[in-house]
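Sharing a structure with you now.
With one protein chain held back, the other chains of the complex are shown just where they sit.
For clarity, chains are labelled A, B, C and D in written order, and residue numbers in each chain start from 1.
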Amino acid sequence: MWKWLHPYAKPERSYQLASTLLPWFAISSIVLLVIGAVWGLAFAPAELYQKEYYRIIYIHVPSATLSMSVYMAMATAVLISMVWQLKLADAAAAAMAPIGATLTATALITGAIWGAPSWGTSWVWDARLTSYLILLFLYLGVIALHNAFEDKALASRAAGILTLVGVVNIPIIKYSVEWWNTLHQTATISKLSAPSMSSEMLWPLLTNILAFALMIGALTLIRFKNEVLARNAMRPWVRELAAKVGDK
Amino acid sequence: MSSLLRAHQLTCIREDRVLFDELSFTVNAGDLIQIEGANGAGKTSLLRLLAGLSLPYEGEVRYQEQAITKCREDFYQDLTFIGHLAGVKGELTAIENLSFSLSLQQDNTDNIDNAIERVSLSGFEDSYASHLSAGQNRRIALARLWQSTSKIWILDEPFTAIDKAGVAQLEQLFLDHIAHGGAIVFTSHQELQIANQSAQRINLEDLI
Amino acid sequence: MNPRRKKRLTIISIIFVGFAAVVGLVLYSLSQNINLFYTPHEIIGGKEDTGLKPVVGQRLRIGGMVKKGSLTKNNENLEVSFIVFDATHEVTVTYEGLLPDLFREGQGIVANGVLAEGNVIVATEVLAKHDENYVAPEIAEAMKKQHQKAEKAKTSY
Amino acid sequence: MSAPQSLSYRQLFWQVMHRDLKVAVHNKGDILNPLIFLVIVITLFPLGVGPETNLLTRIAPGIIWVAALLSALLSLERLFKNDYSDGSLEQMLLSPQPLFIMVLAKISAHWLLTGLPIILIAPLLALMLHMEPLAYPALMITLALGTPVLSLIGAIGVALTVGLKKGGVLLSLLILPLYIPVLIFATAAIEAAALNMPYSGHIAIISALLVLALTLSPFAVSAALRVSTN
Partner (left out) sequence: MHFDSFSDFIAMGGHAFYVWWAYGITFTLLFTLTVVSVRRKKSLLKEIAKRAQHEDKLKQMRKDKKTNESKT
């Protein structure tokens, strides 16, 4: 696998690869986001008890599940960079942190807005919500560490250590609703064979999850390209790119 | 015979400035190498790279033909590094400082009075380092060289704040060390006798 | 033993022992059931393993289902009372204030309050607990009909 | 030249800890200040929320734990800062001995100097806040198990920020979120104890956190130190 990957481990090649992939991700995610939003907001039926405001689920669930996936992806990238000394993995990890933080914030905010009418409170200090808040702080800590060090490689290694320490939190978030009696409900689509949701609601939800995933992919590519540029500022190929912009 | 320590195509970048690019050299037993260059040329950075305290942007440092990141324990067994900062605690006495740093380095702590005597600190053994002068603090740090069992010495400005007699003693120690199959990499701003006689020089400014 | 191998062996054994201990402790604590709320069964009968019952005047959180037809409203103020039940027991909850939107008979709730005499809980906050099921109204309707048909089919035998 | 003397891990641990304790004895302010801070914060509370006994009884566990947490944060910086600025940290990194043992020794010394005094003074503070007498054992147990966790987790944050000029604010951002679980389970345990309910489950979770921190933190700190002394 290593040999096959090797050419892509060169910054310039991976920058080009990211550039060719980006439009596909960008276009498909925009299309699916529009479809998903319209489907979820206007076409999906109302829920039996929660009426119309259950529609928040179409953004709450994608941001929440994917913010955890982004964290795991970030931790994987850190691990790869530590084991194989692959600098590009550092760039990928650095690119993902702000995206994960934004999604976590979105999930918390939409959750609070949703909790107000349905539970009767925007916030309770139970296991799920608290551990999820810690996830947001972890993301912010990682971002802060990335910015604290002048040297990018150093910053990545420092942030990487915090990322790996924080992985402990992920299973706690995931299983908190099963381990403790929390106010938060258990997962809706944990069992694919028999999801606890009518199919007219499930399909738009799955569409939205896919749309968010593609959007995260596109954002990661954009930020990854930036990180590669910043980390290879002395390379001739970056200098050439910069010269073109400078001329304009 | 294989080299003791080898710098293999080291590239060092600090704050987006290239200090040196693809620098390679070997340190063999019996070598005395002086690193030269103006302030900010990267002398300290190079020494820290060689000691494995910082990682190069590219390239690697090898101890007995093995990357030092893969054989830290063996390498550090064989390395004595004295940096800019002496690593001497003001709250401890001279002798406590010395015996602690020796035991960290797994060096001999038996004949410790001898080392204290060699650096002319006899009578100050039980004084707190904070009560001693800068030069004396430096001597506490250097005292461990007399007890050192390691082959490779990496010394950043070892002669700073040391008086003439001290410099002469230290130079003699350097010569003894390389004569016994050791190797020394050091930086210095002072004009030294041994440097003229037996040292190889690496000038960082010539490389760019 | 060479230092490198000694170090590795130490690290591996520390990590192994550490994780085993963590797993053991977590499993133990889960068996202790640190509930963030009591069920009616536990308020009346005490916790299963220890038999300890909450005492009158204790602040607690209760969780359970609202019994159908038990909700009574006082028209003059916003005071309500209802019965919360689980598989075996039921307790009464009184509350003064606005109920959340999702609150309805047959639904799960969580209430914070103080235990008063006679297993009555004077709640200071009532929260509706939603389950993981989301159903479109038409489907619910259809399911009900299906159910009724099945019932009818049963009775016609 | 004689043969190198190899230290056993236990000897190394004692030596490093002994040295740290000796250094700390000379800087008495470093030990006393966090403790004085703790006492002052706790005396401020009755003044701030009013001396109503019932209210104080109810919030006592929370106050004591939050104060302990903040005073731990206050004392954390000196864990590696001095060693970093005088170069002795560098010497430790260059030792052929395993770094995680030395790190563990330093953390232990830190806990002996800051965590232990908190535990010793806690009954007095609890008395000042009219804490439920039933809850005293729980308070002591949670502090005994929890304060080492504070030192262990805190060390990771300090190790990451020791080379930075403005590490202070960043340190609290990195560490305080990781302290939340300890705080939650500790106060929950004390509250349960005050109501004469079993709290062994909470204690088990705090113990799990302690073991986890003991297992992971020395390695994370070692890695972090190698990064931040770069």
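A few notes on this one:
Here, a contact is a pair of C-beta atoms (placed from the backbone, for glycine too) under 8 Å apart; a residue touches a chain by one contact, two chains touch by 3 or more.
Owing to the predicted nature of the structure, the values given are computational and were not obtained by experimental measurement.
Listed by label, the shown chains that the missing chain touches in the whole complex are A.
Looking at A:Ile80, A:Ile109 or A:Leu202, the residue that reaches the missing chain in the full complex is A:Ile109. Annotation: of A:Tyr53, A:Tyr175 or A:Trp203, A:Tyr53 touches the absent chain (contact as defined above). The missing chain, though absent from the display, is touched by one residue of A:Arg128, A:Arg157, A:His184 or A:Lys225; that residue is A:Lys225.
Contact between chain A and the unshown chain involves residues 37, 41-46, 51-53, 55-56, 59-60, 63, 98-99, 102, 105-106, 109-110, 113-114, 116-117, 215, 219, 222-223, 225-226, 229-230, 233, 238-239, 241-243, 245-246.
Keep in mind that, in the parts below, only the chains that are shown with their structure count from here on.
Interface comparison, A-D versus A-B: the pair with the greater number of contacting C-beta pairs is A-D. Computed from the mean C-alpha positions, the centre of chain C lies at a distance of 35 Å from the centre of chain D. Under the contact definition stated at the top, the residues of chain B that touch 2 or more other chains are 55, 73-74, 77.
Looking at chain D, residues 6, 96, 212, 216, 230 sit in touch with two or more other chains. Of all residues in chain B, only 13-16, 18, 55, 57 touch chain A in the complex they form.
Looking at the complex, you find that chain C touches chain A at residues 30, 34-37, 63, 99-104, 107, 110, 125-140.
Considering their complex, residues 51-55, 72-74, 76-77, 79, 81, 83-92, 96, 100-101, 103-110, 149, 180 of chain B touch chain D.
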